[in-house]
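Sharing a structure below in structure tokens format, with a few things to ask.
As you look at this complex, bear in mind that one protein chain is not there, while each of the others sits in place.
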Amino acid sequence: MAVTTWPTGSALGYGGDYNPEQWPRETWDADVALMAEAGVNFVSVGIFSWAMLEPREGEHDFAWLDELLDLLHSRGIMVDLATPTAAPPAWFFATYPEARVVTRDGVPMGPGSRGAASPSHPAYQRAARDIASRIAERYADHPAVVMWHVHNEYGAPVGEDFSEAALTAWRIWLRQRYGTLDGLNAAWGTKFWGQVYGEWEHVMLPGPTPSVRNQAQVLDFARFTDHQLRALFVAERDAIRRYSDKPVTTNFMANECPTTDLWAWAREVDVVSNDHYLTAADPRAHVGLALAADLTRSVAGGRPWILMEHSSSGVNWQPRNIAKRPGEMARNSLSHVARGADVVGFFQWRASRVGAEKFHSAMLPHAGTDSRVWREVVDLGAHVGALAPVQGSTVRADVALLWDTESHWAQDQEWRPSVDLTHRERTRAYYERLWRDGVTTDFAHPEADLSGYRLVVAPASYLLTAAAAANLTRYVEAGGTLVVSCFSAVVDEHDAVHAGGFAAPLRDVLGVRVQEFLPLREAESTKVAWSGSAESAGRTLAASVWHEHVTPVGAETVATHLDGPAAGMPAVTRNAHGAGHAWYVATVLDVTELATVLGDVYADAGVTPSGLAEDLEVVVRRADDADYTFAINHTDSPAVVPGVTGTALGDGTDVGPDLTVPAGDVVVVRTPATPGGDPAS
Amino acid sequence: MAVTTWPTGSALGYGGDYNPEQWPRETWDADVALMAEAGVNFVSVGIFSWAMLEPREGEHDFAWLDELLDLLHSRGIMVDLATPTAAPPAWFFATYPEARVVTRDGVPMGPGSRGAASPSHPAYQRAARDIASRIAERYADHPAVVMWHVHNEYGAPVGEDFSEAALTAWRIWLRQRYGTLDGLNAAWGTKFWGQVYGEWEHVMLPGPTPSVRNQAQVLDFARFTDHQLRALFVAERDAIRRYSDKPVTTNFMANECPTTDLWAWAREVDVVSNDHYLTAADPRAHVGLALAADLTRSVAGGRPWILMEHSSSGVNWQPRNIAKRPGEMARNSLSHVARGADVVGFFQWRASRVGAEKFHSAMLPHAGTDSRVWREVVDLGAHVGALAPVQGSTVRADVALLWDTESHWAQDQEWRPSVDLTHRERTRAYYERLWRDGVTTDFAHPEADLSGYRLVVAPASYLLTAAAAANLTRYVEAGGTLVVSCFSAVVDEHDAVHAGGFAAPLRDVLGVRVQEFLPLREAESTKVAWSGSAESAGRTLAASVWHEHVTPVGAETVATHLDGPAAGMPAVTRNAHGAGHAWYVATVLDVTELATVLGDVYADAGVTPSGLAEDLEVVVRRADDADYTFAINHTDSPAVVPGVTGTALGDGTDVGPDLTVPAGDVVVVRTPATPGGDPAS
Partner (left out) sequence: MAVTTWPTGSALGYGGDYNPEQWPRETWDADVALMAEAGVNFVSVGIFSWAMLEPREGEHDFAWLDELLDLLHSRGIMVDLATPTAAPPAWFFATYPEARVVTRDGVPMGPGSRGAASPSHPAYQRAARDIASRIAERYADHPAVVMWHVHNEYGAPVGEDFSEAALTAWRIWLRQRYGTLDGLNAAWGTKFWGQVYGEWEHVMLPGPTPSVRNQAQVLDFARFTDHQLRALFVAERDAIRRYSDKPVTTNFMANECPTTDLWAWAREVDVVSNDHYLTAADPRAHVGLALAADLTRSVAGGRPWILMEHSSSGVNWQPRNIAKRPGEMARNSLSHVARGADVVGFFQWRASRVGAEKFHSAMLPHAGTDSRVWREVVDLGAHVGALAPVQGSTVRADVALLWDTESHWAQDQEWRPSVDLTHRERTRAYYERLWRDGVTTDFAHPEADLSGYRLVVAPASYLLTAAAAANLTRYVEAGGTLVVSCFSAVVDEHDAVHAGGFAAPLRDVLGVRVQEFLPLREAESTKVAWSGSAESAGRTLAASVWHEHVTPVGAETVATHLDGPAAGMPAVTRNAHGAGHAWYVATVLDVTELATVLGDVYADAGVTPSGLAEDLEVVVRRADDADYTFAINHTDSPAVVPGVTGTALGDGTDVGPDLTVPAGDVVVVRTPATPGGDPAS
């Protein structure tokens, strides 16, 4: 279903998870009064309320929720009403112990924490559908409800399941996928190590084994796990749909939880939602935030999306939960908005005195309203309120990074050439290089239409299907610029090495053969001689982790290893192919060293870095009638964005011809569109 | 039962665990002869002898023990006779496999090692009571037996138990604790994450779960575990009591094993006993020893206690088992005596050639009597013999550190703001500061009467009840000096954040509000500007791990953060409240930096540091007629204690007006009491 009206109307949404069942009734009145003070217009309700809504199996109590929704509606607060299926009640586990999720080692996971039951167990499937139906039936026409929030963060903490129910479902899923055992045996390469299956009933889950498991089987198990979770979502969504045509969403975790394949999930939701929390140990966590936001926008097909949860300050589940510095919450929130979010949501409205997340920050902290956090929450609410004109505008990118969860699943398995070369690290390194260069970036699936991009970067395409390789080849032939990182195009969709050897499907477009992988020892560092464009030629770059024995078959060598196992061999190559160019980076360069490579790549692609101060983040959202320039200053000094003219949303001051952003601050400038022209040019 | 006569009479006890069943009969005669040579007058017998005393269920063999006790008695060696219930025989596990302890992951623990069966299983409870009764009945009047030793080191290696028997007992315990499910649901905050229980039968042990467990439930499980172990002790004690009124003890592990709440245990024993082993990796392990000894004395209510086990040299269960240096055993032993021990015991008399502890040192090592260890054991025996006058004297302290095992249980759980801030580390840091300053210290429960102390230090009061907070407030009002470390008074007895926010119950006495916790990143260090007393003002201190956003509401700021997340905010505050003062240290300062803080605190409290050389440990035991000054020189040079006049116990030399302690040596000086005055002044 396409969403024609944004759930929060012409305003941006502002609010968070609201769990008033934890509090006495009088607190509810205080809450809604404070919500008004903070500009909250949107809350998510009922996410963990199953035990309160169905205290015993088949006995329901909706009175408190009736009262709550009426109260919220009376104050004009819109509700994203949840199905509570992420937290089955204690009676469920007691009544259906066999529906518990089982670990790989055979340990059943009990209640007393959080997390769903077995996605494959009929009792859970039935119970989840039932409670979702009852909620939808009762509240389909409640005027407070503007959206449905199914479950919570599918894929964490429950993903893989080794229960008997999972085994049964697994065999059914495999039969549907492969039709015959011959198909399965071929796909899994079972002739290796004598694993051939002669009966469907002999096929097991990839449980405990003496040595490493069949990697194609494990890859399929990741697909199966994703499928089972998605089937749960679809079942609840369809149960709701019988009663309501309001949009249905579920909150993703973008790149932070690889259990789910977001390209597939995004096709099933009406509006894409995402939760994002900073990685506290990362001093540049705001770059990770931008990556997550760009990925969320990309899986949403470029349409606006909802930041369902983030935090006002520190979280509680990391080893050291760093609180946000003054201004950081606003920078985080508005970076999400700059990258396409039209709702700014928090976990949660009021800090819980009890339970597992008592040290998680909230909009209303334990310290109450006389606190830094509350004051910043109120200020941010006002700013978000002033950004209403932004609603519905979009972000345009000239560059795409390839993102394929299946490749992540495949690369992260055991028995790869080096544990140091990871999908996550390479993706972040290339993304951060683009971010530092001020180049706004989309993510794209390797088999997607890439023709709209000037530059496509493949940072971690270990698994690359023949179709995807052909797609990339066509893209370059048509004039595109492609950068492929090392250890790419190694296996097909069954984790089988491509016929012809490593990277064989990209041989023509890259103009290289990859004979052998040459991993480095731990912490080893080597040198690379760069001979690219006039500006950068002669530089020496530091490489680590990985070399390859690359033989050019048409490509020019742009950088050469000076030492290490590939001494004398190409480290970076460039190949003219059709109307475009394809680069191969056969080693690991960190985000600093990648500047040299990308500098020359941009020239091929016609991409212009922003030239702004480092950590001055600028993103433009475009509407028909105006551009909205978001300038987010992550530094401790004022910074200037040249060539921005217009009006600052919020205080309404005139800006131009340059925009000065105070230290740590965010300014959003509206620039009216020039009729018929690109407003930003 | 109050002990009116000390088990070893008017002498100090000296000896150890004696396990002659491991050796042929002729070795017993050699043993008792060597015991005489070493001055041994006290041994613990039978701790692991169940399988020898009851080789088959219901078939008992006491003949060897009869013979042994007679032999020991014939040489005048007093016996601490054990119940052997820490090591059920193989037949027990074979007959009652369901009585095995089960791990959280569901794995039953078998025999072939050491460790009791399930504390909650009726078969084990019955068998333990039975063997204790039989031993008590048989030996109640044996003249060798002066004391009963129940079990061994309750809480290790067996503590938590996830067996079916534990589950049954858990539900009973919870019903008794909470009466109603409403009470349990409120205490555990089950409305968070939808964990509400509708039936007692739905309540589970805190077993494996997909995400973090309910922390209030886990805290109660720690209480339950402690309770079940203590109930075992009480049952054995009462079984013995039917036959004997000799004192009953069990050997604690003081601060080294947080499974048991020693305040509660100490109420159940007639004499407090403790086992202590140095932490080999700690180059200042003698400070940890002093901490354990002071804690043991404190839970004993200041009365003499028994050092049941320590080691003559290295142990065997640490990664690197450092042997004691010459003289170190004597320093260790006499530090225990200085801090209240009236028995010096070892594990064990003779080193075992077989079994798990063959590399554990003993009084009689594998090398035999021609060895350093044996010679030092004989020398120490003579010294302990000369210390008989000390028996029954006590230690007086002006300072108390708060110690609450429940707070340890609560703080050490998952999902706290920082893994770097631990109960153990902060307690040791504050204790060591006092130790280095030569300030003798008690430990006290936060709800205890503190009126006798000049200074109370709360190094790790994460869990602090409202009653305890009121107690501390009253203490300061009455003129006391209080120091509270960061992350204190955060939660109540149910691990629920106090209403009003962090540290709210101490707001009045401390004069501060704590808005937010600001943990630092790993290994991060920051600076603090100290502006305390004239002597120390202007210093810059190093802080780490933790800052807080503190707002004074009455307190003066004594130190201010210069950088880091709390830059410009108070790091240390001081509040005049009633007739006293309360300090708040809102960050982590190491033992060196704490010197500056405590220096000013002592001035408020009227506490005077000793001013002695570092690592010259001096403690005074006081009797009605004399003081006994223990001077323990941990350094490699002679050291002087000024103002000590009297007679050295042992060699009888006259001392005064100053006492010189040779390098690495221990001198105990008897100073007769001045009638009506404080003998030490």
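Labels for the chains are A and B, by order of writing; each one numbers its residues from 1.
Throughout what follows, a contact is a pair of C-beta atoms (placed from the backbone, for glycine too) under 8 Å apart; a residue touches a chain by one contact, two chains touch by 3 or more.
Keep in mind that this is a model prediction, so the values were computed, not measured.
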Hidden-chain contact residue, picked from the options A:Pro210, A:Gly611 or A:Pro657: A:Pro210
Option from B:Pro157, B:Gly479, B:Gly554 or B:Gly650 whose C-beta touches the chain left out: B:Pro157
Options A:Lys191, A:Arg267 or A:Arg375, residue touching the unrepresented chain: A:Lys191
Of A:Pro519, A:Pro570, A:Gly646 or A:Gly664, the one touching the omitted chain in the full complex: A:Pro519
Chain A residues that touch the omitted chain in the full complex: 105-106, 188-199, 201-204, 206-217, 415-420, 491, 494-502, 513-522, 549, 565
Positions on chain B contacted by the hidden chain, ascending: 19, 21-22, 48-52, 55-56, 84, 87, 89-91, 93-94, 101, 103, 105, 107-115, 157-158, 280-281, 283, 313-314, 316-317, 319-323, 325, 351-359, 361, 365-368, 371-373
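Simple rule for what comes next: only the chains that are shown with their structure count from here on.
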Chain A onto chain B, rotation angle from CA fit, given as a multiple of 5 degrees: 120
Rounded Å distance between chain A and chain B, as computed from the means of their C-alpha atoms: 49
